[in-house]
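Here the structure is laid out as structure tokens; the discussion comes afterwards.
Only a single protein chain was left out; the remaining protein chains are all shown in position.
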Amino acid sequence: RYEPLLSEKNAAREEIDDSPLPDELTRDAVELPGLSEPELARHYTRLSQMNWSVESGPYPLGSCTMKYNPSFTEDVAADPNAAIHPDRSPRTSQGTLELLYELQDYLARIGGMDAVTLQPPAGAAGEFTGILVAKAYHESNGDDRSEVVIPASAHGTNFASAAMAGYDVVELPSGDDGRVDMEALDAALSEDTAALMLTNPNTVGLFERDIVEIAEMVHDVGGLLYYDGANLNALLGRGRPGDMGFDIMHYNVHKTFATPHGGGGPGAGPVGVVSELEPFLPNPRVREKGGNYRLEDAEDSIGKVHGYTGNWFVLVKAYAYIARLGDAGLSDASAKAVLNANYLAEQLDYEVPYEPFHHEFAATAGDRDAADVAKRMLDYGVHPPTTKWPEFVPEAMLTEPTEIENRDSLDDLAHAFNAAMADSDEELENAPSRTTARRIDQVGAARDPQLSWQALDDE
Amino acid sequence: RYEPLLSEKNAAREEIDDSPLPDELTRDAVELPGLSEPELARHYTRLSQMNWSVESGPYPLGSCTMKYNPSFTEDVAADPNAAIHPDRSPRTSQGTLELLYELQDYLARIGGMDAVTLQPPAGAAGEFTGILVAKAYHESNGDDRSEVVIPASAHGTNFASAAMAGYDVVELPSGDDGRVDMEALDAALSEDTAALMLTNPNTVGLFERDIVEIAEMVHDVGGLLYYDGANLNALLGRGRPGDMGFDIMHYNVHKTFATPHGGGGPGAGPVGVVSELEPFLPNPRVREKGGNYRLEDAEDSIGKVHGYTGNWFVLVKAYAYIARLGDAGLSDASAKAVLNANYLAEQLDYEVPYEPFHHEFAATAGDRDAADVAKRMLDYGVHPPTTKWPEFVPEAMLTEPTEIENRDSLDDLAHAFNAAMADSDEELENAPSRTTARRIDQVGAARDPQLSWQALDDE
Amino acid sequence: MTRGSPYAPHTEAETAAMLDAVGAADEESLFDIPEDVRFDGEFGLEERSERDATTLLSSTLAKNKKLTEFLGRGHHSHYVPSLVNDLSRRSEFLTSYTQYQPEITQGFLQVLFEYQSMLVELTGLPVANCSMYDAATALAEAARLSNRVRQASGHRILVPEILHDGKRSVLDNYVAGTDLTVETYPMDDGNVDVDALSDLADDEVSMVYAENPTVRGTIEERLTEIGELADEVDALFCLGTDIVALGLLQEPASVGADVVVGEAGALGMPNAYGMGLGLFATREEFLRQVPGRLVGASEDAGGKRAYTLTLQTREQHIRKERATSNICTNQAWVALRTAMHVAYLGPDGLVDLAKQCVTDAESLAAELSELRGVRAPVHDRHHFREFVVHTDQPAKAIASDLESEGFAVHVVSEHKLQVCVSDLNAPKVDQLVAAFEEVL
Partner (left out) sequence: MTRGSPYAPHTEAETAAMLDAVGAADEESLFDIPEDVRFDGEFGLEERSERDATTLLSSTLAKNKKLTEFLGRGHHSHYVPSLVNDLSRRSEFLTSYTQYQPEITQGFLQVLFEYQSMLVELTGLPVANCSMYDAATALAEAARLSNRVRQASGHRILVPEILHDGKRSVLDNYVAGTDLTVETYPMDDGNVDVDALSDLADDEVSMVYAENPTVRGTIEERLTEIGELADEVDALFCLGTDIVALGLLQEPASVGADVVVGEAGALGMPNAYGMGLGLFATREEFLRQVPGRLVGASEDAGGKRAYTLTLQTREQHIRKERATSNICTNQAWVALRTAMHVAYLGPDGLVDLAKQCVTDAESLAAELSELRGVRAPVHDRHHFREFVVHTDQPAKAIASDLESEGFAVHVVSEHKLQVCVSDLNAPKVDQLVAAFEEVL
């Protein structure tokens, strides 16, 4: 199947004339596709059919938590009353403010945090915000710290976010059991440590059993403990970062709270903190008094990390999801996510080096190339897991089925895993063959970047 | 691709206990699929992807007018204010009544009719209604007529509808030029003729040039002239049935006015009549006085042809389409529909025996089997035309591209036509091979009907 | 705004090239319409932008008063899950047509096959078609079916004296072209007067029609007797019901129903101003006389299961005036929505919803009866969703006052109202009761 580019269907040109502006203030013309509504409807319908999604089948990308996105949350986000401008007065936007206030509260309860900002527009933005808050906190204490300690197995964004905030990153090697190596941690921590960033369960699904001790160690050197919320779906109702000694955390609402991933975004990355850090959260925050909601700036705030209040519509959907599930639903989501991961791993002819895992596990493709195995899995009609990451697991296949799969689809998924592994090297190298496109030349794409239809035309 | 039945995914059984009713008034249990929302979302998403639609590509079914269905019409039909109960008082349903009243008016203008009922829920229901109106009219004149004259080339529903109303059908053979044979018509008409049912342009796209004379002949014997609106998309702004002497007509809003065909329905088949027949239209009709709308029953009315007011949401969409296009849009729709049919025919390596056609034409597959050619066209990625009908065209391929195709897609369609025709008999017989299912055994399906999953289980 | 259809993609250059290709000077010359019947194109209809058209419609519809409706009597709705709206709107479903090419329409065919199967389960009858327009036309088609399948010379159709006007009128029209006649039998406290019906039944009867629940919401208690009674005179027993009631009340097959008709649109559709979905199920022996489309399972050339429209020789496009019905365009998309809704509910959800229709009606009736000058239910029967209320004061005045308070109820007669409760309005029953108290 092949769908021409819009520009190949009809390239049109509109000259700028009869302009209400002097000529020197305008461009000459605009060249863009000029197509009618039926043509566009077909274009995008066909393209959509060339795209895998959660509603296509299993999507077990480790660390991505590809849950089902309830359609009613789209309805509520499409409510015309939600479509308001951010510069309205609080008096005329009480609905929006109330919803934000309550979502702050929901998230605080779920994470065991004292205060929450909803402003960061993605998980990585949440990390950056959290680290800025840590920095502001230390600075307010006249405490100049230069390092953020991060386990080697952490999400790449942790490193990038810490670096963006101006910190030197101290990488912590993984322990033999796949968890934090306490001796290495002890060695890494110092008076320079601004924070330790941790995911728990970690990126191979293991719970950091020494978390209380870890927290004490970090706090003992005056550092803060940061929780990367990417794996929160493992813990709902079973453990709260705040209770474990974490000072700062972000939530990935597009993971844990089922807002759609949208082909890459938008997500939202609210940040929760313990009360000591609250003064430093981004401005403004929503406050309530006598049933009246208002926006309030704090003097010690780090300021803003987004032009406005973050990804509003995403927050509405997250609120809707939490309001639908409540305690029982959220706890059950985690229970089933963990059960599914364990059940699936049990069906695989793969070694899973690290246990006991929770919502995700890292299988190893052993002497096969994990990326090739993944391509072959495409031919069996499923989306493969995250491959070759985390790096300390050789040929890792990081798999997170989430709670939405039933036993049959887990069995299908296991079949794809096992069948791909049983196929010949040649079959793996030639895979995929039953997909919209066959194996795509990514090296060539990077060597000779063609990033627009204009670039293709220039060929 | 294969998607299991819901029942194969999970068959559940719910016993009726703790019932608020005495046991003898309830069933014992209900056995139905018991699936979660994510499972259902995938089931129906996958099934949808196994279904051709207007948004998939060309859908040139002759006589079906498969137009693009504007998505905004879905939005307006989903307006919560449209979701009201039919037994509300008129005082509290003025919006609905106004909309219906105006749609009656729109349709009257478009057809050149004096009065319109919106009640018939489909084109065939419109035919039946129209014939009942004719019958009531004749009866009111003490005129007992027993026959309805229908050209052999007419839509099958014409015959069935006339018969349902208790009339004997007199079939009129097609003239050599594909139009009404005036001598045969003369012979067929008599004092027994209640009505002549005509499509104009007819089912091979030809305009009945003698329509004025035909009308006179029918009227001369005291009969009424009925217009089958299936082909109205050819005439918008160029001719009106009322001006041609038709007394009764139905409109297929799912054809001419772009309401979605929905996999077979719902449509709507409003009926327009000249003023003499107005008293016999179904009850109730919407009337207006001083900006106030009410429902009114007429004494001589035939009564009802639908439990309520017909397919309300479909009518809303039709109204929206007409309100969007207006005079210019409607006229242009016909112009482009006719242009497209002519352009497409020009590109085909097929004989088109009857000309000059309008919005549709009947090509002939000659010595090939039209149904086989159609199956082969599926392999070229288009939907084939209506085949083997009308019967007076040998191996007919009745083709109606509508106005929504552009030149490129017409060229694609022509390629599919021509390539299929150029393929070998064997290729035709083995077609299709690139589709979700290969050629389906329809004879077997009818010989041993399996009409439910229960029937499959019993096998 | 461009002058022309926004849904015709032709650029001016394209139009010119295409005209050139067909050798026409302009679009008008393609029309072979004699001058004397040519129309000038001026309907007097305005063209509008999408936004203006949307605004026009929404402002017109906003003239419908916002009411909490306690209305039923044949048109019912329940909360439609978002999933149904979302998935049914997928263009592959919405903008497809009848499955004349089954090889590329397996998706819709399977949905319809599943819909038929759900009705087979719920009715207990082995054949269900894949949609009629509504309950009224389904009933009328059942009467015509009885006329086709009976060996006997019966021509009498017996229906309840209390029957929805629309159903009765449609039935009359559908049998007008046959030798069938429609007669009523009396009711007894809301339900069928079985003794009276027995007196009326003879060999001339082609079909006996009864409803469960009745239009007044009462639940029949003697269906088996009615079925036997019809059977004894070789008449068909046609049972009218709705898809939610089927989830709890006696299985039609178990009481001897030969045909089941009714509303299936009570699931899958919001209040639709009467737009419906006629359900139609019957016995195997009548298969080839069934009106409407049927989807069957078959195999493709590769031996894989595949679905297709079947037994099309019953239909008008093949059999013309000898077809079992004139129905062509049907309510397939509504059937799809209904099937989705049933699948969403599952057996437990459907049974729960049906039970709620009994208990909510019962408790609302009890609450209303507490009010002075009000007695409910009027009929000493079990009820499903709705019931008749006696009011000492004139019913019409009460209904009108309630309307001013924001509630709609039916007026049945001078001192009788009818009230229908479902999951949609259940959260507002207390307010309804308060409003009653207010206006009494």
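Should a chain be cited, it is by its letter among A, B and C, assigned in written order, with residues numbered from 1 in that chain.
By definition in this document, a contact is a pair of C-beta atoms (placed from the backbone, for glycine too) under 8 Å apart; a residue touches a chain by one contact, two chains touch by 3 or more.
Computed from a predicted structure; not experimentally measured.
Within the full complex, the chain left out of the display is in contact with A, B, C. Screening A:I211, A:V271, A:V373 or A:V393 against the full complex identifies A:I211 as the residue touching the chain left out. Residue A:V338 is the one among A:V180, A:L224, A:L281 or A:V338 that touches the chain not shown. Residues 10, 12, 34-39, 41, 45, 70-72, 74-75 of chain B touch the missing chain (whole complex, contact as defined above). For chain C, the residues touching the absent chain in the complete assembly are 50-51, 54, 79, 81-82, 86, 89-91, 423.
Assume only the chains that are shown with their structure count from here on.
Which two chains touch most often is answered by the contact tally, and the pair is B-C. Within chain B, the positions touching two or more other chains are listed as 37, 41, 45-46, 49, 53-56, 68, 70, 404, 406.
Each of residues 6-9, 81, 83, 85, 87, 91-92 in chain C touches at least two other chains.
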